[in-house]
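So, chain A:
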Amino acid sequence: MFRRVSGLVLAAVLAVSACGSGEETATPAAGAPAAAATVFAAASLTETFTELGKAFEAAHPGTTVKFNFGSSATLATQITQGAPADVFAAASPATMKTVTDAGLAANPTVFVKNKLQIAVPPDNPAKIESLKDLTDPKVKVALCAEQVPCGAAAVKALDAAGLKVTPVTLEQDVKATLTKVELGEVDAALVYQTDVIASAGKVTGIPFPEADQAINDYPIAPLSKAPASDLARQFVELVLSPQGKDVLTKAGFQAP
Partner candidate 1 sequence: MSLSARLRLVRPAFRLTLDLDVAWGEVVALLGPNGAGKTTALRLLAGLTRLTEGEIVLDGAELRALPPENRPIGMVFQDYLLFPHLSALDNVAFGLRCQGAGKAAARRAAADWLARVGLAGHTGARPGQLSGGQAQRVALARALAIHPRLLLLDEPLAALDAHTRLEIRAHLRRHLDAFEGATVLVTHDPLDAMVLADRLIVIEAGAVVQAGTPAEVARRPRTDYVARLVGLNLYRGTAQGRAVEVDGVVFTVAEPLDGPAFVAFSPSAVALYRSRPDGTPRNVWEARIDGVERHGDNVRIHLEGPIAAVADITPAAVAELDLTPGTHVWASVKAAETHAYPA
Partner candidate 2 sequence: MSERASVPGRLPWVLVLPAVLGLVFLVLPLAGLLIRAPWSTLGRRLTEPQVLEALRLSLVTATLATAICLVLGVPLAWCLARLSFPGRRVVRALVTVPLVLPPVVGGVALLLALGRRGLVGQWLESTFGVTLPFTTAGVVVAEAFVAMPFLVISVEGALRAADPRFEEAAATLGASRWTIFRRVTLPLVAPGVVAGAVLCWARALGEFGATITFAGNFPGTTQTMPLAVYLALETEPEAAIVLSLVLLAVSVVILASLRDRWVTSP
């Protein structure tokens, strides 16, 4: 909720500052240097993209990269409702499709994949070892809601394994799911490998083979109405470059 509000505020501020910069035309003249690039990115990219943003600013003196991190679906809605973003990096092809269908981006590129892991509290009170252990009715399991990418992936993985899990909760995003594990409210949850790494030891990740059946693609695309189209293109290039891959894989993402 909060992130969404701040995103809207940010968008409004950007709209105002764009008006003030003297560019009256709807599409700025090609090659005109813009001071800032605005990147709308999935919440799971918060740490890696912030790092890449700093690298980008260092490589392009005088430019700044502003981020709006949030649920991919929310970001897609904001973009289709006219938020002045330059780049969209989504956590699922479906949310990217909302934007491409609206004609606001073309030819998205999958830049990383993310895999699920079983996250358990460090002391693993329910002694979880495999995906099958989650079917025990005594084990409290949190999953992401099916409507969000990590939830869709969880359903896919469980289907592939032929297992039926009754979660106690279907969380609205992966960070909320992770919080439930961190606080010990649930015994296990299915979250992304990257989230386990980002939690820095507050949860323990248990890989499981069925995760390969439910790999999440992360597409990225510069937006066609980008106020700073050059910077947008350059930022996407950075993400796809070996340097970008390096940052992303260190955080637990997998190369496509």
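One rule holds for everything that comes next: a contact is a pair of C-beta atoms (placed from the backbone, for glycine too) under 8 Å apart; a residue touches a chain by one contact, two chains touch by 3 or more; residues count from 1.
A word on the picks: all candidates are chains of the complex that A comes from, given by their letters.
Here the structure is a predicted model, which is why all the values come from computation and not from measurement.
*Asks:* Out of 1 or 2, which chain touches chain A when the complex is considered as a whole?
*Replies:* 2
*Asks:* Which residues of chain A touch candidate 2 once you look at their complex with the stated criterion?
*Replies:* Contacts found on chain A: 1-2, 71, 73-74, 77, 94, 140, 142, 145, 147-148, 167-172, 176, 179-180, 183-186.
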